[in-house]
Structure formats: structure tokens, C-alpha cells
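The next block holds one structure in the form of C-alpha cells; read it before the comments.
All protein chains but one are shown at their positions in the complex.
Order of writing sets the chain letters: A and B. Residues in each chain are counted from 1.
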Amino acid sequence: MSKTRSAKTNSGRFFEDYAVGDVLRHAVPRTVSGGERALYHALYPARHALYSSDEFARRSGLPKSPLDDLAAFHIVFGKTVPDVSLNAVANLGYAEGRWLLPVYEGDTLRSESEVIGVKQNSNGKSGVVYVRTRGVNQREETVMEYVRWVMVRKKDLEAPAPETVIPALKKVIPVEDLVIPEGLDFSGYDFDQAGEPHHWGDYAVGETIDHVDGVTIEEAEHMIATRLWQNTAKVHFDATARPDGSRLIYGGHVISMARALSFNGLANAQMIVGLNGGAHANPCASGMTVRAWSEVLDKAETSAPGVGAIRLRLVAASGAEPFTLKGEDGKYLPGVLLDLDYWALMPV
Amino acid sequence: MSKTRSAKTNSGRFFEDYAVGDVLRHAVPRTVSGGERALYHALYPARHALYSSDEFARRSGLPKSPLDDLAAFHIVFGKTVPDVSLNAVANLGYAEGRWLLPVYEGDTLRSESEVIGVKQNSNGKSGVVYVRTRGVNQREETVMEYVRWVMVRKKDLEAPAPETVIPALKKVIPVEDLVIPEGLDFSGYDFDQAGEPHHWGDYAVGETIDHVDGVTIEEAEHMIATRLWQNTAKVHFDATARPDGSRLIYGGHVISMARALSFNGLANAQMIVGLNGGAHANPCASGMTVRAWSEVLDKAETSAPGVGAIRLRLVAASGAEPFTLKGEDGKYLPGVLLDLDYWALMPV
Partner (left out) sequence: MSKTRSAKTNSGRFFEDYAVGDVLRHAVPRTVSGGERALYHALYPARHALYSSDEFARRSGLPKSPLDDLAAFHIVFGKTVPDVSLNAVANLGYAEGRWLLPVYEGDTLRSESEVIGVKQNSNGKSGVVYVRTRGVNQREETVMEYVRWVMVRKKDLEAPAPETVIPALKKVIPVEDLVIPEGLDFSGYDFDQAGEPHHWGDYAVGETIDHVDGVTIEEAEHMIATRLWQNTAKVHFDATARPDGSRLIYGGHVISMARALSFNGLANAQMIVGLNGGAHANPCASGMTVRAWSEVLDKAETSAPGVGAIRLRLVAASGAEPFTLKGEDGKYLPGVLLDLDYWALMPV
């Protein structure tokens, strides 16, 4: 019985392993239950009523309360990590994210990604990979989709540079491309139960909102959250992976924290239906106190009864003043963690 | 597109904003699932069998295992925070708390509070507000109620003092006012499965019980717990809110911790049905090791088969010796965190 070292461990894909048109079927489908919802509310100060109460959801025309839209995003995203970002140097951006169907308890999600662009960097050591990822339920329906691009290292520096393909991506999803859940109806919306009296009509383009509250980040919490989405990238968990002994926090943790904090001032921005773009401006680490502010970027009517669309910038910061974003050099200020651009649905 | 600062953030109510007779419908209803139960057991060393096992609950005459009575309390309480205690200087007391109906998976809870008393302090800068809060389920049934009074700051120091109204509150809920869940029957109680052999008849008024075990408090745990109840008061989460960088722990976290620790010696004090009073004697902070002791204050028979009522003092402490409570000056000792007075149901 001789001992042999196995080569079965996944070492991830490198830049030269991606070709435009490849479809990656990501592993480990996930059935969701009330447990995911309870944990989401335990990890983030999430209080949007549609995701908290079956009764509120039914009054809004849905069969019951769906899984938080960002929880659905995290589940779909988490599955892509072993195939897309294990050897990523940086998560560069998001675009064309759309939520197409609510996710309910008992649904099983899987993910798949199509490589839609590649561009080798001029240094020859890495390149940018663009993927369009879809989350698919047990009925083979797409529940959400988004484009993400990452910088990935090459393993074989001699591998030839692929033909550059940069996908044409919309800077902003046109409102007519947003998908409103079937049956959604805010005409009988209960503002008292939702927590704030502000209608869609009360928000003005250009208006900025300081969400006031702050949450100090703990190692145990971001790790519990990140694992819940089965995102097991070692940088988030292994304190020995970085020279200073800190763990790099999953960017999605900051997205969910900021969105939850935005309840205070945007309690009626109930459903996220579009992700126009987003930048993880600076890394987040344990001990930081995260705050958030928003800016109304646009507004649009929809065909659903009582439902308006609002386009919001959501900024998470630790140390940067509210309503500050970039320095004179055009770069994000050191205290800015997240700059997200999304569409939400509100009662008119 | 000019930028405007929003005034939509909730800054909470101040003393002058409360008038006797006001009814506050608190926001964000909540549907509970198995997730809340699992988290409650993960956050506290809770082992009372009725809240752990559907089989044990059925043998006790209930349709299935209800949500822990304190978890129901926390959910109801959490909703009141934005309307009652956002600007509170201190949580002064509880009275007349009664659990009226068990809460089961799938139930949706909301809360409402009636202002039943106001009294401006002599300094003119703050006042005491008394509210009677009710937790209501999706069938508009009241599942629990309690009175709570808090000291709240005035914003407008010029606002006239309201007429003082101090509600007449019972020091102890009479046993005939306690509501025993329909069908509850301990005549076939399984003491082995419950964990201890001690009957209601084995406890004597005046008996004191040291619950022995201790739990050291972690920041991540109290924040997860507090958020689970959608209590998002910033003092619990924001390490920059206090000069020493510590977070003030939600008093309910200490209540649940002490109650769970009391299993060791009071495993058969299954259901909490009455809250006579309670004081958060000193603040709790991360790093403290919480212990608990109890004293039997009273006993009473009930009309339900095999069910006795027991009135207990539950004390949580960190540093104070068991069975010590107040100093010669009549003030709580520095190591005492909680002094709670409640009614529970036990097998006779």
C-alpha cells in the first residue's frame, strides 16, 4: 500500500482556461428554507416588510414572503466562486443584473455562467474575464442574471493571448427591461406596517439620504454569512492568508449591510429588480463600522398597479463622510467601501 | 439635477410626542419559521423540552412545539423600539406581562402600543412614558401583552409638561389572571425527557437555586440575537457610539441567557406565562461571564390538568456572588445585571 499524493483538489481556473462561449455549470445546488431567511435577518438589520411578513407579501399580491432579493443574489453568486474567482485578483464590476422571479422556501437554486468576454492585460500575467451568470430554479426558470467581470491570473505565462472580446454592456438597465413579479400590486400598500410614510412620489431625483445608523463588523458574522451562501473562497476565512492576519470580507456582506441600513429612509424601496453597476471601492475588514447613504438617480413609472421604479446609488462607508465619494483625483476616497447602482420598486 | 438632503430618516419620538391614549402601530410584521427556533437554540443554552420537541409538546396537549415564549417576547418588543425607545435614556421597568397564545411556525406577528402614562421629570429635560404593548398574530389575536416604561428625552425643552398620568399597575399578576394555553395537560409529563425529576410540589417558597453554569458573552452573538428580533437600536451595533468602544447589549439578551441557564435546576418550569416585573440592574458588555440564580417567590394551583404555577425571581450576574442582590444602600450590586419576576407553569 504505497502512499500517493492526490491531484484531485480544485485549483481553480486561470485566465487561459476561459474562452468566449464557454458555459460553466456551477456546482452544489441549494434548497432554501425558513432557515436562510431567519439567518439573513440575524446577520443584517434587514427590515423591509415584504421579506419579513407573509401577510404583507400577500397584501402586495405575492403568494408569500420571498427570500430577500440579495440573499438570492448571494446564493447564485456563491456557486460561481470556485469556477470564476478562485484565482481572481480583483472583482472589477457588475452590470445588467436583473431579478426575474422571486425565490420561495422549498425552491432549489443552481447557477451557470457563460463567458462573454476576455481581454489579456498588457503585462501578460493576467486578464479580465466577463461572465453572464444565471440563477436557475428547480423548474429550469431563470430567477436572476447578472454580468460580472474579474481580473484573473494566468498560470501559464506562455499561453497565447486570446482575441479580445469586450461585451457591450448597458450602463443602466432601461426601465422597460425590468421584470416586475407577476401579481405585484402596491395599491393597497400599508405604509404603517412598512415603517415609513414616504411614497415614490415623495422622492426627487438628486435627493440624498443619510441612513444614519452604523454597524461594527465582526469576523464571526461575515464568515457565517459568507458560508451560508456556500462561498468558501479562502481569503474570507483564513487569517493566515494575508500578511496582517485579517480576513478579506466578502463584498456581498457589505452590499447586504448597506442595503439593510438603507431601511432608515428607504423602507419602502421594497424589491430590488435591477443592478446597474457596482464597485467594491475599498476592502472591508473586521472592526470597521459601516454606514450608508443613498442618492436618488432616477425614477420611472411601471405598468404594475401602484408600483413605481426608483434608481438609487447606495454607498457604504467606514470613515468617509456621508455624501462624499471620490477625491479630486477621481478615485474613491479611502473610507468608501461600496458604490452600488440599482433599481428598486416602491409604492407610488 | 440639484442635490437635496433628505429629511426622511426616522429620528424617533421625543417625550413631548407622546400623549396618553395614543396608539402606535409598530412597523415590520414578521412571519416565524423553524429558522427562528434553531437560531434561538444556537444563541442560548435553551433546553426546555416543550420548546425543543414537537413530540413532547403533543404529549403536553399542544399541537406542536411553540416558539420559545421569550423569543415571542423579543419579536414583539423589537418592533416597538423605533417608536418607543429610540431616544430613551433608560428602560425603567416592566409589569403586567402575559403570554396569551402560543406562537407557531407560520404565524405572523405585529405589535402595537398604547400610551397609558406620562410624567415629565422635574429637570424639564426628559420624562417617563408608560406603554402597554400587544403582540398580535395574523388572525388579530393578541399573543402577548406587557407594560413597559422608559425615560425619554425632550427635544423641545419649551414644550409644556403634560398632565401627569401614572397608571395603576399590579405588582404581581394574580394567578387567576394568568392564561394557560388551551389544552395544556401535564398529567402525562415525561420527567426523563424533560431532564429533571423535580415536580412543582418539590419546590418550596423561599428556596434558592444556583444554576451553576456560566456563559461568556461575545459581540457577534448578541448582535445576531438582537437583529433577529429586528431590534436595530444603534447602541447595540455601533462600537463608535460609546466612548469606550463597547456596544451596549440588549437587555433581552441577558433575560434569555439567564432563563436558558436556569434549566439547570428548573428544567420543568416549562412555560413562562406572566412577567410581574424586571429591572436591568446594570449594563452587560461583551466579555462578561453571565451566571444565574433563582428564588421561588410563590406557588399556586391552576385549573389545567397536572399544571401548577410557580413565581420565580431570576437574577443574572457577572461577578456578583449567587444569592446576593442589593447592597446596604438598597441599590443593586455592581455585578447584578438582571432582576426578573415571572410566573411559569410546571408539572405538579
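Observations on the model:
Please note the rule applied: a contact is a pair of C-beta atoms (placed from the backbone, for glycine too) under 8 Å apart; a residue touches a chain by one contact, two chains touch by 3 or more.
Please read all numbers here as calculations on a predicted model, not as lab measurements.
The omitted chain makes contact with just one of the residues B:L178, B:A194 or B:A258: B:A194. Across the entire complex, the residue among B:G93, B:G214, B:P283 or B:G335 in touch with the chain not shown is B:G214. Listed residues B:A267, B:C284 or B:A344: the one in touch with the omitted chain is B:A267. Of the options A:K125, A:K170 or A:K234, the residue whose C-beta touches the omitted chain is A:K234.
Within chain A, the residues in touch with the undisplayed chain are 1-6, 8-10, 25, 27-31, 33-36, 38-39, 82, 105-106, 108, 110, 138, 218-221, 223-225, 227-228, 230, 232, 234, 237-241, 247.
Across the interface with the omitted chain, chain B contributes residues 33-39, 41-45, 47, 49, 52-56, 64-65, 105, 192-196, 198, 202-216, 218-221, 224, 263-267, 287, 289, 295, 323.
As a convention for this text, only the chains that are shown with their structure count from here on.
Chain A and chain B have CA centres that are 36 Å apart.
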